[in-house]
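All protein chains but one are shown at their positions in the complex.
Up next is chain A:
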């Protein structure tokens, strides 16, 4: 059993996930990028997610070279950049969202923007804005000394990724380095809706459990209430991204709210409450 590093108040993300688990379901985590289609709409859309049952917001910072993202999120974040997205808009958005809803807001960002902003300064400003921590798709724990120190000091979550290809030793490393949850990559690939979520996800969660993981959330390819339900049968949380971005693209805030509500139904009452 691995004990995650904690300091200060601890992880509201972890607490939120645990609460959902003991209520007989699991956490629904919804991704949307800041600044898409506009800064204000992205704030309203994130608030709409929570109003419709999303437990944790994953707020993406648009980046010029998003290697883990598929076409839907690439198109949205490229548009946000073309519209003039700046890092300070990310902090503004967190402030505006957390002023309206209680759900924790994790920021998903590629690593270079954090490095350029200054790792310590980023941690401080994220904390001050009310953010819960970072999901870092291109930062592995091996390269994360600066971020470990800054996040411990600022009492922020660190969500590292575990992949089907990760060795058991690397799974242990991801669990030990993470706080909040371990982002369990459902399939070898990039973000984007898939018809069937891989059996690889179930196996990977079992492998994580076997080495002591108590908070594993599955992402990549999840788009339907049925998939959410299936995943929460064995995982602690389900992460939906591209499907929400597509709903926002096609039908605006009402559509993203509708989809969130449907997904949230899949996340509840899966088994008797603990």
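Everything below uses one rule, namely that contacts are C-beta pairs under 8 Å (C-beta built on N, C-alpha and C of every residue); 3 or more make two chains touch, one makes a residue touch a chain; residues count from 1.
Assume contacts and distances are computed from a predicted model.
Of "Multisubunit sodium/proton antiporter, MrpB subunit", "NAD(P)H-quinone oxidoreductase chain 4", "Allophanate hydrolase subunit 1" or "Tryptophan synthase beta chain", only "Tryptophan synthase beta chain" is the UniProt protein name of the chain excluded from the display. Contact with the chain not shown here comes from a single listed residue; of A:15, A:40 or A:64, that residue is A:64. Contact with the chain that does not appear here is found for just one residue of A:132, A:162 or A:197, A:162.
Although one chain is not drawn, its touching partners on chain A can still be listed: residues 63-68, 70, 74, 78, 81, 86-87, 111-117, 137-140, 142-143, 160-167, 170, 174, 185, 188-190.
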